[in-house]
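In this view, the complex is presented without one of its protein chains, the others remaining in place.
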C-alpha cells in the first residue's frame, strides 16, 4: 500500500494557499500565475533585483524559469535564490531551453553552482544536457535522448544533491536517496500547446510549498495537474478549448477523480 | 434620482474609441490590452523611455501598473506621466503589490510625489499601505485591514489630491471633494483568476479617457465591467471559461442589462 495520499496534498494546497514567488519567462507568465491560482494558491511574479529577496521572504516556494532569460534576470534569480535558501523554502528551476544555446547551459550551471536548487525540472534533452550529455534541444522542445532517462535523472540528482524531474509521456522523479517516482498521468494534448511545461514547474513549486518531502511533492503535484489534463482532453482535443478546460479541470479536481486516476509508481 | 447614466458612458467609450496608453506588468499585459479592445477602445502598450512621452501625447489616458516593476520601468512611467500631465489627460496608477515589499512602496511614493496621479487604484491592503497603514500585502493578494476603508480612501484622496479606488466585494471610490461612490456589482469568480484586478485599472483608464469627472468615470467603468462579470458567472463558474466569457460579456453589454443591473450608490 502506498504511504502517501495524493488528494491530501491537493487539500493542503487549497487550505494553506501558499504564496509562490516566480521569476519566469514572458511567454507563459500568465499561465504560470493562473495555474497556481486555480490550484487555490497565491502566485506572485516579481523580478526587480531590488525587491526579489523581500518578495521571496514572504513566499513559501520560489520557481525560477529561464525561458526568456537575460543576464539581469539571472542575477535577480540568484538574489531570490539566496533569500529562499536562507529562509529554507524550496527552489524549483525549470531549465527551459537548456541544451539549445551555450548561454542557457552556462546560466543554468551558474544557478546550480551559486544557489541551492532543490528541484530541477526539464524535458528529456534539457535534463540530459544538465547531466553532461551532448544533446541539442530544439529551442524549447524536447529531443530524444538515447541513454536511460532514469540513470540520467539519478546521476544529476546525486551530483547536484537535489530532486530531478524529467517530464514526458512518463514523468520521472529522482532524488539523491534512491527514491524514484514515475507518474503516468497526462495526455498528448499537453504537448500540442504552449505553456504546459512551464505550468508543470509552477505546480511542482506549489506542492513543494506545503510538503517537505520534495520528490513526493513533485510527483503528487504533477499527478494532480495531469489528471486535470486527462479530463480536459476527454471533453475536447481542440487546443484552444483544451487549454481553457485545463484550468477548469484543475479547479474542480475532487477526491474521487484523483483517487481513481492517480498513476504514480 | 441619479444625475448620471451608466450606459451613456459606455456608449461614449464605444463611439470615441479613445487610445489608452499603458505601462504595465508582464503577467496580465495581454488581458489589459484586450479588455480595452473589447470595450471598443484602442489600447497601446509601450515602455521605452525614448518613446513613452510621444506615445502618451497621442493618447487620451495613461494607465500605470507596477505589477512587475523595475527601476527602468518606473523611470519610463515618470516620463509618460509628465507628458500626460502636460497634455492634461488622466493618469491611473494601479498600486499592484504595494505593501508587499519596501521597493514597491517606495516607487509608488516616488510616482505620487513626482507626477500628478489622478486616480490611484488598489485592493484593500495596497491602498491602506499607501495611506500609511502598517499592513503587509500577500504578494499581490489583498489582506484584510481593520480600519474603516472609506476613511482610508478619503484620507489618501485628500492627502494626494486625487481619486482613490479600493476594489473588493464592494468597490469604494472617493475624491478630495467628499464625493463617494460605492459599486456593488461583480462576482466572487473575479478573485479566483489572475488578471481581473489589473483589467479593472485599464477599464477605469478607458472611462476616464472620455469623462472628466474622474470619480464618476471610475465608478461607471467598474460598474460596467463588473456587470459583465456577473453575466459571465451566470453562464459558468469554471475559471478558464469564466475568463473567456468575461471578454464576451463586456463586448455584448447593452442598455437593458446595464440599466437593470447597475448598483452604484
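To keep things simple, chains are lettered A and B as they appear, and every chain counts its residues starting from 1.
Going forward, a contact is a pair of C-beta atoms (placed from the backbone, for glycine too) under 8 Å apart; a residue touches a chain by one contact, two chains touch by 3 or more.
In this text, all values refer to a predicted model and were calculated from it rather than measured experimentally.
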Residue of B:71, B:136, B:212 or B:252 in touch with the missing chain, whole complex considered: B:252
Selected from B:51, B:188 or B:259 as touching the chain missing from the view: B:51
Among A:68, A:176, A:213 or A:252, the residue in touch with the chain that has been omitted: A:68
Residue ranges of subunit A at the interface with the undisplayed chain: 25-28, 30-31, 67-71, 97, 100-104, 136, 138-141, 192-195, 238-241, 243-244
Residues of subunit B (touch criterion as defined above) contacting the omitted chain: 19, 21, 26, 29-30, 33-34, 37-38, 42-48, 50-51, 54-55, 58-59, 243-248, 251-252
